[in-house]
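Every protein chain but one is kept in place in this view of the complex.
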Amino acid sequence: MTSSKSTTLSRSLDRVFRGVLGLLAAVSGGMVLLIVSYLVTGAWPAIEAGRLAAFFTDERWQPGSARDPQFGVVSMLVGSLLVTLLAVGLATPVGVASAVFHRFYAPPVLERWNRRMLELLIGVPAVVFGFWGLMTVVPLIVRLAPETPGQSLLAGGIVLALMILPIVTLTTQAALQAVPRAQLLAAAGLGLGRARTIWAVALPAARGGIGAGVLLSLARAIGETMAVVLVCGNIPQIPDSLFDPIRPVTSTIALEMGYATASHKALLFCAGLVLVLFTAVFVGWHSFRRQMADTGTGGA
Amino acid sequence: MNSVNDSTETESIARLSVTSLTVRYGDLVAVRDVTLAFPDGRITALVGPSGCGKSSFLHSLNRLTDLIPGCRVTGGIRLFDGTDIAHPRADVLALRRRIGIVFQRPNPFPQSIRRNFEIPLREHGWHRRDIPDKMETVLRQVGLWKEVSDRLHKSAVALSGGQQQRLCLARALALDPEVILFDEPCSALDPIASGVVEDLIHSLRDRLTVAIVTHNLAQARRIADHVAVFWHRDGAGQLIESGPAGRVLAAPSDPDAMSYLGGMRG
Partner (left out) sequence: MSFSADSSTRTATRSGWADRAFGFAGGAAAFLTAGLFGWIVWDLIRLGWPHLSWSFFTGEVEDAGRQGGVGPLLISSVLILVCCLVPAVPLGVGCALWLSECVRRGSLTARLVTGGVDLLASVPSIVFGLFGMVFFCQKLGMGFSILSGGLTLAGMILPILVRTTLTALESLPADLRPAAAALGLTRTTSIVRILLPAAMPGIVVGVTLGIGRALSETAALLFTSGYSVRWPESIHDSGRALSVHIYDLALNVANGGPMASSTALVLLALILIINAAAVMLSERWMRRRYHPEA
C-alpha cells in the first residue's frame, strides 16, 4: 500500500515545504535589514556631502532657507530625550504603585478587571491620545500658566506618559506575579509586614522585569510621533522650562517630509536613522538578554 | 499484506533483532551495548527500574530518537526481511508505519476521532473511500466501536483516559504494523482501564510482534512470552538478563535481576 515512490514524493514535498517556511522566516528576519538599507540609501546624499557634521554643529534647523541653510538637529534630539524622560518619569511611579496595589491590596476581581482594561488601553491609537491632549491638556496648561502657548514639553510629557502607562503597569504586574511564591511565604514566615514584604522582597525580586518594561516603554516613547506632534508646539529649540514648546525628531519628519526636497529630504532620513539606532540599542539589548535567558540554563 | 500468522510456530524466527545498540544523549549513555531479538508473534516485556534506559531503547527501535537533538544511536537494528533500520538513509517514515508505538500518556490529536485516522492513513497512501472500513475494523478490535461510533466527529481529547489510550492503539493498528511498541501503556490509567488495555495487548499475540515496557511485574508475568531485564550499571543502562518469561521471572541468574524480580515470589 505504501509504494516507495509515494514516500520519495512526499519527502521531496517535505523539503519544498520546509524551504518555503525558511524563506518566509528569512524575509521576516531580514526585513529590518531592508529597512535600514533603504534608510541609508535615502540618507546617503547627506552623508556623502559631509552634512552629518552640520547635524551636530549647526545651531539652528532651517533647512529650507535659501540664504542661510542650517541643519542643527541637537535641539530636536534634546527635545525628544526630554519629553521621553519626562513621560517615563511620570508614568513609572504611577504604574508601579498601581501594579503593587492591584497585586497586594486589591481583591482579585479588581485586579483581573484592571488587567483587562489595561490590555484594551494598550491599543488606543496614539493619534487619539494626541488629539485628546490638544483638546484637553493644552487648554488646562494655558489656564495654569496663562502667559504660555500651552503646547509645550509638559503637554507632550503628560500625553506620552498616559500612552505608556498601561505598558509600565502591565509589565510590572507580570513581574510581580512571577516572584516565586516561596519567597513571599518565606517573608510571611519571618513575620514581615505587608509593606516590608513589598519593599524588601517583592520589588527587588521583580526589579529585572520592571526595568525591562520601563526600557520598552522608553523605546516606544522616543519613537512616538502622533502623541507629540499635536501637543508640543513644534518649535525646534532647547526649552528653558516645562512650558516652552519643543519639537521632537519624529515630529520634524512627520511635518516636513511632505514637502522636503533633495538635501533636506536626505537629512530627514538621517534623522530617521538616528531614531532607529536609538531604539535598536534598547530593544536589541532586551532581545539579546531574553534569548540568553531562553537558551541558558533552561531548567528553572 | 503480512502473512505472519503462518510462521508463529517457529519460535526461533526474530521479527526484529538488535545488536550492540547504544543510545547516548550528549555525554550521557542512556543504554549501552544491548543485543536482543524480538521473536515473531510473541510478546517481549522490558522491565527494570526507572532511568535505566528502557524508553530510550524502545524509542530507538523506530527512530523516534531522531527527534531529540543531541541523541546518538549506534549499533544494528534489523527487521527480519533485512531492512536496516539504523541506516542513516533508511526510509524512516515507511519504517515507522511498519513499527508502531503507543506511549505512556495517551496522545490523540486534538481533533475529531475520524481525523485521527484519516491523517495517518491518507499520509500512507490509503484511498479516502477505504478509510471508514479500516477505521471501523480497528476500533472494533480495541472494543471502542460501540462507544464512539455515534460520535466520530467529536473531539478525541474529550474521551476518557482509557478510551484515548485504546484510540491510540487503534490508530497505530490501522497502519498494519508488523511490530508494535508499548512504553508503559497502562501506567497513566486507572486499574479497570489498565486491565482492558492489557487484555488488548495480549490479544495481539500471534498476529503481531509486541515489545512492552512495564513496571508492573505481575503484568509481565500475565502477558509476556519473553522478558528482558534492564539495569543501571557502570554509569549506563544495560541489559542484564533475557529469556523466556517463565525462566527469567522464576529463576533469574543475575543477582540484581534476582533481587529486583524477588517481589514476584511470595
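For reference, chains read A and B in written order, and residue numbers begin at 1 within each chain.
Basically, a contact is a pair of C-beta atoms (placed from the backbone, for glycine too) under 8 Å apart; a residue touches a chain by one contact, two chains touch by 3 or more.
Keep in mind that this is a model prediction, so the values were computed, not measured.
K.L.:
For the chain that is not shown, enumerate the shown chains it touches in the whole assembly.
P.N.:
A, B
K.L.:
Of the residues listed, B:28, B:158 or B:218, which one is in contact with the missing chain?
P.N.:
The one listed residue touching the chain not shown is B:158.
K.L.:
From the list A:106, A:212 or A:235, pick the residue that touches the absent chain.
P.N.:
Of these options, the touching residue for the absent chain is A:106.
K.L.:
Among B:103, B:230 or B:260, which one touches the chain that has been omitted from the display?
P.N.:
B:103
K.L.:
Contacts of subunit A with the missing chain: which residues?
P.N.:
The list for subunit A reads 10-11, 13-14, 17-18, 20-35, 38-39, 41-42, 93-95, 97-98, 100-108, 111-112, 114, 116-132, 134-136, 162, 165, 169, 174, 177, 181, 184-185, 187-188, 191-199, 219, 222-226, 229-230, 250, 253-254, 257-258, 268-269, 272, 275-276, 279-280, 282-284, 286-288, 291, 294-295.
K.L.:
Kindly note down the residues of subunit B that lie in touch with the hidden chain.
P.N.:
Spelled out for subunit B, the touching residues are 62, 64, 66-67, 69, 92-97, 100-101, 103, 105, 107-111, 115, 119-120, 123-124, 155, 157-158, 168, 171-172, 175.
Operating definition for what follows: only the chains that are shown with their structure count from here on.
K.L.:
Using mean CA coordinates as chain centres, what's the subunit A-subunit B distance in Å?
P.N.:
54
K.L.:
Of all residues in subunit B, which touch subunit A in the complex?
P.N.:
1, 91, 93-94, 97, 123-126, 176
K.L.:
Residue numbers of subunit A touching subunit B in their complex, please.
P.N.:
1-4, 6-7, 10-11
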